[in-house]
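As you look at this complex, bear in mind that one protein chain is not there, while each of the others sits in place.
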Amino acid sequence: MAVFARMLMSKGLASILLVAPLALFLAVFYFYPIAAFLFRGVSTEEITATIPATTVLLREWDGEGLPPDSVFAALVSDLNASAQSAAILGRRLNSLEAGMRSVVRKATAASRDLVAASPERAREGLINADPKWGEPPTWQLIHRETGTLTATFLLAAIDIQRGADGMEQRGEDALFVPIFLRTLVIAVSVTLICICLGYPVAWVIANASPRASGWLMLLLLVPFWLSILARTAAWVIVLQGTGPLNSLLMWLGVVDAPLQLIFNRFGVILVMVHVLLPFLVLPLINAIRAIPKSYFQAASNLGAPPASAFIRVVFPLTLSGVWAGGFIVFILSIGYYITPALVGGPSDQMVSTFIAFYTNQSVNWSLASALSAWLLGGMLILVALSQRVVSPMIKKVT
Amino acid sequence: MISSEHSSWTVLARSFAALVFLFLLLPLLVLVPVSLTSGTLLVLPTPGYSLRWYEDVLKNPIWINALWNSLVIATITTSVSLVLGTAAAIGIWRMSTRARGLAIAVVSVPIVTPAVIAAVAMFIFHAGLGLGGTMSSIVIGHITIAAPFVVITVLASLDVFDKRLMLAAASLGAPPGRAIRHVMLPIILPGILAGAIFAFLTSFDEIVLVLFLGSPSVRTLPQELFSGIREQMSPTVTVVANFLIVVATAAIIALEMLRRRGADRYLQANK
Partner (left out) sequence: MMRKTLLAATAAAAALMAGNGSAAARDLTVVAWGGVGQEAQRAAFFEPYSKATGKAVLEDQNPVLAKIRSMVESGNVTWDLVDQESAEAVIGCEEGLFEKIDWSQIDRSKYADNVHSDCGYGFYTAGNILAYDGDRFPDNGPSSWADFFDTAKFPGKRGLWSTPKGALEVALMGDGVPVSDVYKVLRTPEGVDRAFAKLDTIKDEILLWNSGAEFLSRLAAGEYVMTYAWNGRIATVNASDKRNFKIAWQAGYTYVTDQLAIVKGSPNTAQAMEYIKFIDEHPELQAEYTNRTYYSSTSKASLDYLTPEVKENLPLIPERLKYGIAVDDEFWVENLDSLTERFNAWAAK
C-alpha cells in the first residue's frame, strides 16, 4: 500500500492512472467506432460479403474481357445462398450504375435453376437471363468494387462518378456538392445572425449591475437548458399558418394571406438561431467583462464620440470573444440534424440528414461513411485554419 | 455603464437586447394554450379548452415509461461520467501545460463532432456487439458525450484551486489519496456538482444518439417528443414540454446557487 502511495506521488504516473479510465472508455466506445465507420467509406466489404466465393475468384482475374466460367458458377452459388444478400448486391451495384438492380434480380431468378449446372451452363444461363452478364464492363464494375479498397464512395460523395471510361464530374444532376454548399451557407448565416443578435445582449449583460446581470443570465439559460424538442414544438406552433406570428402579421395588415414560415429555409435558420444564440453570448460576456473600463473612458476623455470609441477601441478588444462564440456556433450548426429534420423542407436538409438517410433508410453505409469523412475533414481544416491563421490575426488586432 | 450611461447608444442596445430576450422566451408561451386544447391537433387556435392531454400524459404508460427510461439512463450516465470525468480532470490538471492542452483537445472532440456521425458509428458498432437497441447501448453512448462536460467543469474549478494546499497537506503527512479526499474534493465539490448537472441534462435531453441506439422497448422522453412532433403531432408534446420547462428552470436555479456557494468558498479560502 505504501509503495502504491509513493507511486501515486510520482507526478506523471499518477496523472496517467487518473486519466486512463476515461481515455480507455473513449478509445473503445467513441474513437474506435468512428474510425471503423470511416473506414467503411473505402472498404469493399459491403459488396464482397454478399458474394464471397465470386470475390475470391475475381481477385485473381486480370480484368480483361469476360472472367472465366468458374466465376459465373461462383456467382450462381453466391446468389443462391441468400435472397437477402442478392438483394443487397443489387442495390449496391445499382447505386454505382443505374439498372444493375434488375440485372442482378434476373440473375438471381435464373440461378435457382443453375445450382447444379456446369460452369459453362452457368455462364450461358446468366447471359441468357440478361445480356449484360456477357458484357465486360459489367464484370469490370464488380471487379473494381471487390478489390481490397475503393475510392468510389469518397468520389461519389463529391459527385464524381467512376465509370468504365474514367472519372466524370456530375454537372446538372449533382447531388452532394450542392448539399455541402447549402450546409455551409446555413451554418454561416446562422453564425452571422447569432453575432448580430447576440452582441448587444452580451454587451448589456456584461455591463449590468451584478444583480441584474445574474437575472439576465438566468433568462438566457432557461432556453439554453430547455430540451431542443420542447423549443421546436413551440416554434412549430408559433410559425404555422394560423399561428400567433401569422395572426399578428395579418392583424397588423402587413400581409393578407398567411406566410409560409416553417418547413422552409426561414424556419430552419430561425429555430437554429434560437437554439444556438446562448453559445455565442456566453463567451462574449466574458470577453466584454475583461475590457478594462479605463480604456473606454480614456477614449471618451480624448474626445472620441461613443460610437467611434466603440468601433475603434472597444469592438476590437471583444473580437476574440466574438470569434470564440461564433466559432462554436458555426461548428455546432454545421453538423445539425434535428432542427432541419423537424422544421425544414426537403430542400433545407443538411449533410447530417443525408448521413442519417444513407444509414437507416437507404442502407448504404459506405456512402454515409464517405459523406461523414468529407464533413469531418472539412471541419478539421477549418479548425486548423482558425488556429493557425485567424487566431494570431485577432491577437495582433487586440 | 461608464461615461455613456444615458447615451442613446445604451438605450438602443438595451431595447435591442430586450427584443432578443423576447425572441428567446416568448415563443415558449404558446405551449400553454395548446396543452389545454380540447382538440387532437397541435394547432392554434384551439377548438376549446380541457385538461384531457394532461390526463393523457399521466395515464398513458408510454410517457411514464419514457420518463422512467430517461431518468434511469441519465442517472447511470451521470454516475459513471462523474467518476471517469473527475478522475481524468484531476489527472489532466496535474499534467504539464502542453500535455494538458492536448488532453483537453482530445476530450473536446465528442463535444464538437456532429452527433449524427457518432450516432451512426455507434449504431453499427453496438449492433455488432449485440448491444443494439438496449439501454446499455444508450448509456454507453451518453457517457462518451457527458463525461467530457464533467472534465471541463471540474477542470474549471481546479483552476481556482490553490496547489499549495496539497503541498501543505502532504507536508503534514497526509497520503495523496487522503489529501485529495479531504482537501481537494471539498473545495472543488461545486465544480463536480455542476458537472453532474451538465452530464445529467446532456443525457436527459439527448436525442440524436437515442434515435439510432434506442428501440421501441427503450424509448426515452426526447424520443417520444421527436416522434410526437414529427409523426403524431398530438398536443401531449406540449404538456411534456411544459413539464420540461419547469425541470430546466429548477436545474438552472440549482446551478446558480452552486455557483454562488462556490464563489463564497473561494473568497473564504483566499481570505
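Letters are used for the chains, namely A and B, taken in the order the chains are written, and counting of residues starts over at 1 for each.
Just so it is clear, a contact is a pair of C-beta atoms (placed from the backbone, for glycine too) under 8 Å apart; a residue touches a chain by one contact, two chains touch by 3 or more.
Everything numeric here is computed off the predicted structure, so don't read it as measured data.
Across the entire complex, the residue among B:V57, B:A74, B:A103 or B:V139 in touch with the chain not shown is B:V139. Of the options A:S189, A:S213 or A:Q260, the residue whose C-beta touches the omitted chain is A:Q260.
Of the candidate positions A:P52, A:P136, A:G345 or A:G378, contact with the unshown chain belongs to A:G345.
Only one residue from B:L28, B:L82, B:V154 or B:L255 touches the chain missing from this view: B:L82.
When the missing chain is restored to the complex, the residue among B:V11, B:L41, B:I64 or B:L167 that touches it is B:L41. Only one of A:P131, A:G147 or A:G241 touches the absent chain when the whole complex is considered: A:G241. On the side of subunit A, the interface with the absent chain consists of residues 82-84, 87-88, 91, 94, 98, 101, 173, 175, 179, 240-243, 257-258, 260, 262-263, 345-347, 349, 359-363, using the contact rule stated above. Residue positions on subunit B in contact with the hidden chain: 39-44, 47-48, 62, 75-76, 79-80, 82-83, 123-124, 127, 130-136, 139-140, 181, 185, 215-217, 227, 230-234, in rising order.
Rule of thumb we're sticking to: only the chains that are shown with their structure count from here on.
As a whole-number value, the distance joining the C-alpha centres of subunit A and subunit B reads 23 Å.
Taken together, the subunit A residues at the contact with subunit B in this complex read 5, 8-9, 11, 14-23, 25-26, 29-34, 36-38, 40, 197-198, 200-201, 203-205, 207, 214, 216-223, 225-238, 240, 242-244, 274, 277, 293, 296-297, 300, 306-307, 310, 328, 331-332, 334-338, 341-342, 352, 355-356, 359-360, 365, 368, 372, 375-376, 379.
Interface residues of subunit B facing subunit A in the complex, by the touch rule stated above, are 1-4, 7, 9, 13-14, 16-17, 20-21, 23-25, 27-28, 30-31, 34, 42-45, 83-85, 87-88, 90-92, 94-95, 99, 103, 106-107, 109-110, 112-126, 140-141, 143-144, 147, 151, 175-177, 201, 205, 207-208, 211-212, 221-222, 225-226, 228-230, 237-238, 240-241, 244-245, 248-249, 251-253, 255-256.
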